[in-house]
Every structure is written in structure tokens, then in C-alpha cells.
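Got a structure for you, questions after.
Removed from the display is one protein chain of the complex; every other protein chain stays in position.
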Amino acid sequence: MLDINIKGTIPKNMEERGLNILSDNLGEIENILNQRKMPKKGLSDEKIELLLNFLANMDTDKDPKAIRVGEREARISSEIHKKLSSNFCHGIGRSGNLVDPQPKAPGASAMYALTNKILESFLKNLNVNVNALATPVSTGMSIALCLSALKRGFLVENSKMDKDTKITTKQYSKYDGANVVIYPYASHKSPIKSTSFVGMRMRFVETKLSDKDDCVEIPVEDIISATEKELKDGKNPVILSTLTFFPPRRSDDVEEISKYCLENNIPHIINGAYAIQNHKYLDKLKKALKYRVDAIVSSTDKNLMTPIGGGIIYSKDKNFLKEVSLTYPGRASATPIVNTFVSLLSMGMDKYTYLMKEQVKNKNLLDELLVDLANKTENKKLDVDSPIASCITTKKDPIDVSAKLYNLRVTGPRGIKTTDHFGNCYMQDYKYNYVVMNASIGVKETDVINAVNKLSKVI
Amino acid sequence: MLDINIKGTIPKNMEERGLNILSDNLGEIENILNQRKMPKKGLSDEKIELLLNFLANMDTDKDPKAIRVGEREARISSEIHKKLSSNFCHGIGRSGNLVDPQPKAPGASAMYALTNKILESFLKNLNVNVNALATPVSTGMSIALCLSALKRGFLVENSKMDKDTKITTKQYSKYDGANVVIYPYASHKSPIKSTSFVGMRMRFVETKLSDKDDCVEIPVEDIISATEKELKDGKNPVILSTLTFFPPRRSDDVEEISKYCLENNIPHIINGAYAIQNHKYLDKLKKALKYRVDAIVSSTDKNLMTPIGGGIIYSKDKNFLKEVSLTYPGRASATPIVNTFVSLLSMGMDKYTYLMKEQVKNKNLLDELLVDLANKTENKKLDVDSPIASCITTKKDPIDVSAKLYNLRVTGPRGIKTTDHFGNCYMQDYKYNYVVMNASIGVKETDVINAVNKLSKVI
Amino acid sequence: MLDINIKGTIPKNMEERGLNILSDNLGEIENILNQRKMPKKGLSDEKIELLLNFLANMDTDKDPKAIRVGEREARISSEIHKKLSSNFCHGIGRSGNLVDPQPKAPGASAMYALTNKILESFLKNLNVNVNALATPVSTGMSIALCLSALKRGFLVENSKMDKDTKITTKQYSKYDGANVVIYPYASHKSPIKSTSFVGMRMRFVETKLSDKDDCVEIPVEDIISATEKELKDGKNPVILSTLTFFPPRRSDDVEEISKYCLENNIPHIINGAYAIQNHKYLDKLKKALKYRVDAIVSSTDKNLMTPIGGGIIYSKDKNFLKEVSLTYPGRASATPIVNTFVSLLSMGMDKYTYLMKEQVKNKNLLDELLVDLANKTENKKLDVDSPIASCITTKKDPIDVSAKLYNLRVTGPRGIKTTDHFGNCYMQDYKYNYVVMNASIGVKETDVINAVNKLSKVI
Partner (left out) sequence: MLDINIKGTIPKNMEERGLNILSDNLGEIENILNQRKMPKKGLSDEKIELLLNFLANMDTDKDPKAIRVGEREARISSEIHKKLSSNFCHGIGRSGNLVDPQPKAPGASAMYALTNKILESFLKNLNVNVNALATPVSTGMSIALCLSALKRGFLVENSKMDKDTKITTKQYSKYDGANVVIYPYASHKSPIKSTSFVGMRMRFVETKLSDKDDCVEIPVEDIISATEKELKDGKNPVILSTLTFFPPRRSDDVEEISKYCLENNIPHIINGAYAIQNHKYLDKLKKALKYRVDAIVSSTDKNLMTPIGGGIIYSKDKNFLKEVSLTYPGRASATPIVNTFVSLLSMGMDKYTYLMKEQVKNKNLLDELLVDLANKTENKKLDVDSPIASCITTKKDPIDVSAKLYNLRVTGPRGIKTTDHFGNCYMQDYKYNYVVMNASIGVKETDVINAVNKLSKVI
């Protein structure tokens, strides 16, 4: 593909050395293309950009011989656009399908396919064996894509192989389309709006106060009971469960829900917005994946540290992912996909594993510091079980506390009043006024220490 | 805000000259912020990037004093992400509303507001007096946003001022939500999928062959008739008309449809994907806007030459745009908005006006060359009225002709057979086999000449 | 060298198209490496940067396997350094020789060799058949390199072939080293300082007023006479003639000087700082090159529109260029060489030829406008023969006129008083007060028009 002819410009032995070094450098890029896996060691930004450069130079708008008389030819009005799109000006997708190869954009199409492959390998390294689809939209819109696919209904392939003849017969059963979303309540606007966006009705299942600890939770029986009511009414319900949310809201018991869904043929979407970063969440996902999970939705910015704008939908069910992909109307910006691609290659598995360990350490530190602070101030660190966030009570107005923290340049804490039913995900008054803080992936030890320090001044 | 102290490093008169030059350079940026209008003369890429730099440096993830303990802090794993997002790592939007200011991202929020302002000024310069919303998704998904807002239903503000007392009373009437889309048929998958995506039914109105020329068209009476049928069934229809499409499909008569919609209180969305680039389209829009148009949807890549991924929704009805904005679930990538911002500032009104004129010239050239070619080859340049695209008949298999053109590196032509009902937007056989070519904004004269030249070899 | 394996990610035909496009794109780079000539059509910045990227990735500091324990390993403290040096952090040159391949930097060494090859091809296209050396220093310092080489003395190869036996015998004669520079006076500080820098004495030859026109000039006889005086004193003189300077100083008659130098074995350096941009200068150089010219020195910023910092030394005498190259003490920044490389590839011959024609047009325009202005204001456009610059008399204080122009943001004009012996290069009073303006390569028509317009207000 590339003949770097420097013969005669420098002595033979230097030429060889130079070409060897170049070859070793290009080799890192070739490895990615050959292996299509999450690399162990991350690539440098230069290498990633060079790989993206090669891919972008396959799109037809880069064709030096092209004559362009379409109505959409990826013309751009500024060089800045190239940077913003990594020069994938044709975006991704076709009118028919998000992952369909776009004839005008061989490079962008290959990049997208590659991203999905590497994403699957990344999840496999975390022991989550699934198919994966990087989406050009965030968690909320990605949930909408899943719900819309379920709502539309589609043929489900149930191929069977005759054991004697070894002949496989392709069979299809029609899935008729969901029309109501069973939502164990979390005060998260995006899933609610996603449901509304795709034109479905939502049935909330209310939370209860745990009698074991300080959590707010939804018993699986209540979820089942709500689902059964809809079934009785002749509706086609889908359960949208929540794995990751602010405490005191407890994660839904996704394993038990999945069991029920499998036995009763109910579609099941899991909102795991920031699930990938912590093994406690991943373990729950792995258990649920043994039963019925049509798709899990996670955020690229929360888990992979991309700028906001991308999502990940993953599932054991390859067909369902295809249905999701078919749902998207038209092409989309390539940028969120490139962001995902870049994050994976840039960190490599070693860095990600390191960051996961650091997250656990920082969460433990946050807990210790909050216990200390609670002891000193006669407050209580709440008994909730999030692997990311922690709560501490306050005797002051928690809204006021978090406003003061904001002015002290602490971003992220949430102050919630007993009477804030939305904030507490609880229809009655909660037991405490409290403040939530997060030690999510990428947080720095100094941030944790300084945040608690600032909190101690205003609590 | 900025004190550039170089006192004593160079002689006083040089210092003054230097600071004057810097001040003049920064002044171009200040003008944009002060005037919030499409500039007459485009800004250089450096200036635009500097302005974006200032805005991005207002987001909390750039705060050098910030202590960050949220679950989403715009952390990034590679420097490449900064380029891809113009450093607006927090994206745009809140869970509640696409255009709501995001407290973690004052800069991105201001950038978005500014983009919408400049977009409005740009449209105003084209004599289209509307409110405008830049969207972070392409035409198809932007149509979905409009339809979903209509479907959801909402309060409509009808404030009245008492003429005597001069007291204004805010009144609200409930808009109950559309549930069926009347679609004068065009073979464009995206709007069809948009409708499906938001969970609405679509009623097609079939095309007819014109008796005046070679166009395929839908008489307004047929659209009205289809709408009336739905009304009679107690449904709430919305009309989705098409202004821009491949000939021989004629533009819908958006003016007449708008009149009907006004009189009968029917919502009306116009798909004007590439309408902004040509005054014939704009004139039709201006006429329609006198009556009922809830929103017009256009593409940023087709009109403003951005990479694919952004849309523009515009309307005289500010409230409806707000409803559309409220529809989006969650935050989104800032990149498509930045692309729009960049295109507007980069071209300025002078360049855009120039490009519009060039488009008309190149379309005329395309027509002349095709007439010539038709004469020479005993073919016919079809009598259709698109200001962008032209059709020429072929006696060969048009699929084959366009495949040969593709191999000759001509991208964009569509070859359509008489029997291709989808391609022709016509349920019976069309009169001719033909090839479509476009002279859309940004096309080069040499592209037009070379494309017809290549066509002459394979027609 | 590069295997881009995207097999299976996209359909076979798209894969082929994509790889073809990439291959065509990389082909432009391969062409440069294979042909090592000034391209007809310039390359895009992306292509040039990709070529530089490949070359920089051959240097040992990019070796992913390197273990680095030298005292100078091209370590850098900021990513900005990469941009500033095009990632050639090892610079160019060895302690022994500027053009010697540097074992730690095969890529930079190849880039430098390539630059010199392309430079020679560029000059050949302009009908100047010479060897060329891009230097990492400007005109002044490049002249110093030439003088220092001459001063040092060296062996001169005078190989002779026996006509009968056809055997070539390498013979060397010692060149003993120049010790005085004969300088037909021009008020240009750099050559004077260059001479002082290398520790040589300078003998000025004074200018006279021409009796044919308004020029200030040095008769060749005077130059010869000054040289003869030094020879008589047993000195080894070198003549440093000036081809390009502000009028009314006329270009030295480089052809006649070269003839004398050939006949009398006197080294001859021509200061042709901005000679390459105009064929009148080039023609004079071609004539001189038939006789004795040891080296011509030109500026890359004045002729090739690079940032300031590079020079070009060219000569028919390859050995002398080698001597010059051996003179430089140590390594140097690669950046000025890269700038030259970039300019040549970026413009290509077509663009350069176009710019040369524009320069002539703009100079003619400048002359016309100044004649007009002179007529209107009862001034005189001086009768001088520069192909770049023109002079107009003023009845006001010319210093004042040029200061006013500076305040009107006109940069470049020189206002010279009759009594300014330095400015006029003339030891007595010149005939007029005047202002000089330039229409050098790259000047815009609007600049010429606006400058004369501003001048008309202050003259």
C-alpha cells in the first residue's frame, strides 16, 4: 500500500534503520486492524490519529479523481469541520440502517464496524460476552432506540437444525411490538422522555423504603405485579429496569427481573448508564444476562470518558441489535463513534483496569472520610449500597449546603431534602436530609479529599 | 477580561501598534458576541477557533479550581476528544430540555444560544423571518423530534390583551396530540422511519403523473381528502409535506397545504432538507409561512456544508420550537451544533450569497449540457422543475449507466428504471428510463462539465 | 510497508473502492519520494503533513523499542515542540557537516536530502541549472557560511581525463583562503555584519550617480580596480556582488564581474536575496553562471514565502557547496528546512509560475499608478530599473511621508532624504527626496492600489 522510497538519500544502513522504525510504528496500527481487539496497552494519540487518517482517506469525498454531482457530497465550508469530524464528513449510517455500510464512505463504515468489534472485545475482557453497538446518541436517546425497536415489532429468527439431516431451516416468528413500558421508578428524566419520545405509555412502579437499610427500592414482586396487570389488559409490556442510579435508590434486582422476563417472554431493557466502570455492576449484569435481557444501555462519557454524545447498546441477542440499528432514521454524525473508538484505543485494557481499581480505592476513601465527618458532626453516613456514590446526612438545608459547595467550586454533589419526592425517588418523605457525592471512574484522590474537606465547612 | 501586559518589553510606539493589532483581531470576535448576527464577511478559521476557545474555557471542566465529584464530569481519556468536540466535553442540553442552559457548561450553553441567534439572522438575511433551532441530529431525526412533540400534545399559549384595560390575560388551550401522519408520498426512507420511530401511523397519499410536464406529483385535493378521512375517523392528523426531493417528484404545493392547515387547524411540518440553498425553494417557504407551518426541517450538511449530523428546525411559532426542544431525551453531542456555528461564521453572508449564485449558474450549465447531450444522443432532458437536479433519459439500462459512472468516479447520479416504483415515487410504470444529476450548493463547474462528459460516454 | 486490513468490515466492492482511494491519496506522496522533483501541481497541506509524518517516524526518538542513554536524545518537554519542529526533534546536521546524515535521525536526514533535490529541480524549472543547498539560516548568515568557507581555504578538485588513455586522474589544488571582501557598496547591514562575523576585512567600492538615468551604481571598472589593489597587496580578495536591492541602487553587473572573476581566479558570491521571484533577475544570474560564480545566496522567505529563517545557496560548483556545508558548527533546527520543503511542495510549479506572472502584473500596475500620481502632484516617478520596486519623488519630508503611511497601516514603504547617504547608498546628496514601494511576489493587487491611494493623501 505504501512505498516509502528514500533510497540513496541516506546511507543504506540508516535507510534500513529508518524504515524499520517507521515499520514498527505503522505496525501498531496494522495490529489494531488485524486483531480488531481492545489493545492491552493504549496507543499514542499520534498513532490513533494516523489510523483515523488512513480510514478517512478511503471516503469518496477524499477521492482525488472524484466528480461529484450528488445532492450530498460531504462538502465542507471550513477546515475546522475536518477536526470536528475526524474528516469523516459523510457521517455514519444509511437511510436504511445505522450500521449499514455507506457506499460514499467506505472508511467511515469500516471505522464503525471496527469500533463495534473492539467494543465487544473490551466487554469480553470484562467477562461480559455480548454483541455491542456503539450509538451516535447518549443514554436517553439510546434507550429510545431500543424501545422503538421493541414497539415496532419485527420478525424473530428461530432457525432450527434437524439433528438427523443436519439441515438448518430458517424460521421466523413475529414479535408483535411492545406498547407499554414498566418502569420501576427512578427520578431520571431521560428514560421517561425516551418513552414519551417513541410514543409509548409508561407505567411507574413505586419505590418503598427498605427495612434492612437506608435504601429506597422496588420489590421485584411489585414489578411483576404491574407487568401482570398490563398483560391482563391485553397489552405488550416491556420492563425498563435501572441498574445505576443515585443512592438511596437501590439498583433494581436485574437478575430476578431477567428470570421473570425469560419465563414470561417479556422484553427487558436495562439502563446501566454507568455500569461498565465497576465490577459490582458488571457482576449483576453477567447474572442477568443468563436469563432475558434484550439490551443494556450504557453511556460512553460516563464509562469511557468521551465527551458527551455517545451510547453503547449491548446484548447477547445479535438480531435485536440489528433491529435497534434499523430503527435510526437517516445518517448521523460520526463524531460520537470516533470518540468511542479513540477512548478504547487510547486507554487500552491496562489503563482501564487501572482506572477501575482507582475508582474502587477512591470510593473507599470517600466512605472513610464521610464516616469520619459524620462522627465529628453527629451526622450519619447512610447505609446504602452504591459502588459509586455515598450519602451523608446534614442538619442544615441540603439545598443550601450544595449551593455553598457549588460556590466553593465543588461540582457534582446533590443535596436532597426529606420532602423532595422526586429527588428521593420516593412518594413519601424520606428519613433524612442528605448530600450525595460520587467517586466515579476518573475521579482524583485529591478531588475526594478536597470535596469532603469543603463539605466539612458547610455541613 | 484580558490584560496583555507587555509594557517595557518593546518601545512604547511598537507596544501600542501591537496592542492595536491584537485589539482589532479580538474585535472581530467581540463583534460576533455583541451583534449575534450572521457576519457579512466570514471570519478566518483562527478567529472562529479563538472564539470557540474562549467559550469552551467557561465550562466547569476547564475550571482550574474545580473539585469534581459528580458522576459525569466531562472527563476525557485522550486529547483527541478535545478536537472532536471543540472542547465542549459536557455536550449540550439537560435532561429536561435541549436548549436549557447546562449549569456545568456555561460556555457550551452560550455557544448554543448564539448559534440559534446567528441562524435566525442568517435566515432573516434570506428573507425568512422565523425562529430557529439548530439540532444535534440530521433531517430524519429532526423530523422525528417535530412529530414527537406534536404527538405528545401540549398547552398552547393564546394570550389576549383587553383593548380597553390593556391588561393581557395568559390563556392556554390544550393541543391534544397528533396520531397520524399524512404523507404525500416521496421515496425517502428517513421521514417514514421517523414516523415509525415516534410510534405514529403514516397515511400515504399517492402520486400521479402530471399532464403538463414530466413530473410526478400529488394534487393538494388528494392530500386534503386523505386528511379529511382521518378527521372523520376521529383521528388527529398532521401533514408532513415535502419541498425538496429528486425529480421527477415535484415539490408539494406547500402554500396551498398551509392555507388548508390554517383553516382547519391541522399541524403542518415541511421537509425542506435542502431548501435553504436556492431562492426558488425559499420563495415557496416564505409564501407557506403566511399560513400554517408548525416547522420546517432542513439539513446543515446539505445547506451549510457541515459534516453530516446536524439539522435546523425553524418556524414562526416560538412555542412549538420550545416543545420540540423539550422532546429530546437527555444531553447530546455538541459537535453538530459547533459545525453549524462554524459554517455560518466561516462563510459569512457574502460567501453564502456567492455560493447561491454559483449554484444557479451551475444548474443552468448542467441543463444546457444535458440538452446538448440529449440532442446528440436522441434522448430527452426531462421537463421537470427542480432548481437543483436534472434528469435525462437513457435508452440503456439506467442502473447500468449509473454503475458505470460510479466506476468512472462520478458520485451522486441516480439511474432509475421505468419499473422502479420506489425510485420514481410512482405506483405505476414511469414514462422513461432516466438518470438524475445534481448541481447543489458547492458543486464546482468542472464537476458539472466532467460529469456530463463521462455520462456522454456511457449513456 | 503498510497493510490496511479492513477485510470483512464492509462489502468487498466498497473495500476495494476504499483502498483504491487511499492508495491514490498515498500515491501523491509516493510520487514525491520517487520523483524527487518539484511537482507541477502543489500538494494539499494534509498530504504534505502525512509525508512529513512518515519521515519523522523514522527518527530514533520515535522508535518504540529504543532504549535511550545518550546525552542528547531529542527528549521534549511539551507536545507543542512537535508542531514547531514537524517532529524532527533531532534537528539536522552532525557536528561535522550540515548535510551529513545524522544516525539518530534517518528521517530528518532523508527529508533534508529530499529538500535539496526538489530545490534543484525547482531552480532547473526556472532554467537555472545548479546544485542547491537549503540552509537553516537567513540570507545574512548564509552569506557568512559562504565567506567562511572561502576564508578557510580548501582543496579544489581538478580532475583531468587524458584524451588518449581515457584515464581520469583526480588532482587537487589548494585554495588558500580569502581574506578580504570586495563589496560594491549597498546599504544592507547583513552582508557587512556577515563579513565581520567571519572575521574578514571588507573593502567598500563606492557608488556613483548614473548619467543615463536616476540610478546609483558601481562601474565594474571600479570593482576591478579595488580588487586589483588588494591583489597587489598580496591579499586574497573575494567579490560579494549585489543583484537585488532597493532602487535607486542598480543591480551590480554580475555577468561582467563573473567574467573578470573567471579570468582572474577570484571567488565570487552573489547576494540575490530576492532574485528567484523574477525572470529579469534570473536571466542575469543565468548569464553570470556561465563564468565564475562560487555561490548565489537567496532568501526562502522572500522568494518562497516561508516564515523568516531559511536560506538557499546555489552554485554550479558542487564541491564548494560541500565546503559551505562543512563550515556550519554543529546541528541546527530542522524547522527552516521543513519550511522550504513545505513551500515547494505546497505551491508546485504551476502556482509559482502563476505568482511570478502576478508579480510582474502588479509591478506594472504599481508603475502606472505612480506615474499617474506623479503627474497629478507634479512629482516624478524615478527612472530606475528594478523589477520589484519603484520610487516616486516627494516635495515633503519623505521620512514624514513614510511615518504617515505607517500610521495608515501601510507597511513596507521606505522614505529617503537626499541627504541620507546610507539610505541612498551614495556618499553625496542624491537628487531627490523619494519614497520606495515594492510589488514583490505574493503582493495583492488591492495592496498596490490601496497603498498608492494612501500615498496620494500624504505625498
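Assorted remarks:
So that you can tell them apart, the chains are marked A, B and C in the order they are listed, and the count of residues begins at 1 in each.
FYI, a residue touches a chain if its C-beta (ideal position, glycine included) is under 8 Å from a C-beta of that chain, and two chains touch if they have at least 3 such contacts.
Treat the numbers as computed from the prediction; the structure is a model and nothing was measured.
Touch with the chain that is not drawn comes from one residue among C:84, C:202 or C:356, which is C:84.
Contact with the omitted chain, checked across C:112, C:260, C:281 or C:328, is made by C:328. Of C:207, C:227 or C:346, it is C:346 that touches the chain left out of the display. Of the options C:37, C:117 or C:152, the residue whose C-beta touches the omitted chain is C:152. Remark: the omitted chain is touched by one listed residue; of C:25, C:57 or C:194 this is C:194. Summarising the interface, chain C meets the missing chain with residues 45, 48-49, 60, 63, 65-81, 83-86, 88-91, 95-96, 104, 136-141, 143-144, 148, 151-152, 188-191, 193-194, 196-200, 246, 274, 299, 301-302, 304-310, 327-336, 338-339, 342-343, 346-347, 351, 366, 388-389, 408-413, 437-444, 447-448, 450-451, 454.
By the touch definition given at the top, chain B reaches the unshown chain through residues 1-6, 9-11, 14-15, 17-19, 21-26, 28-30, 33-34, 46, 50, 53-55, 57-60, 62-65, 101, 103, 106-107, 109-110, 113-114, 117.
Note that in this section only the chains that are shown with their structure count from here on.
A simple rule picks the central chain: find each chain's mean C-alpha point, then take the one closest to the mean of all protein C-alpha atoms, which gives B. Farthest from chain A in terms of Cα centroid separation is C. Note: centroid distance chain A to chain B, computed from Cα atoms, is 29 Å. Across the assembly, chain A contributes 60, 63, 65 as residues in contact with two or more other chains.
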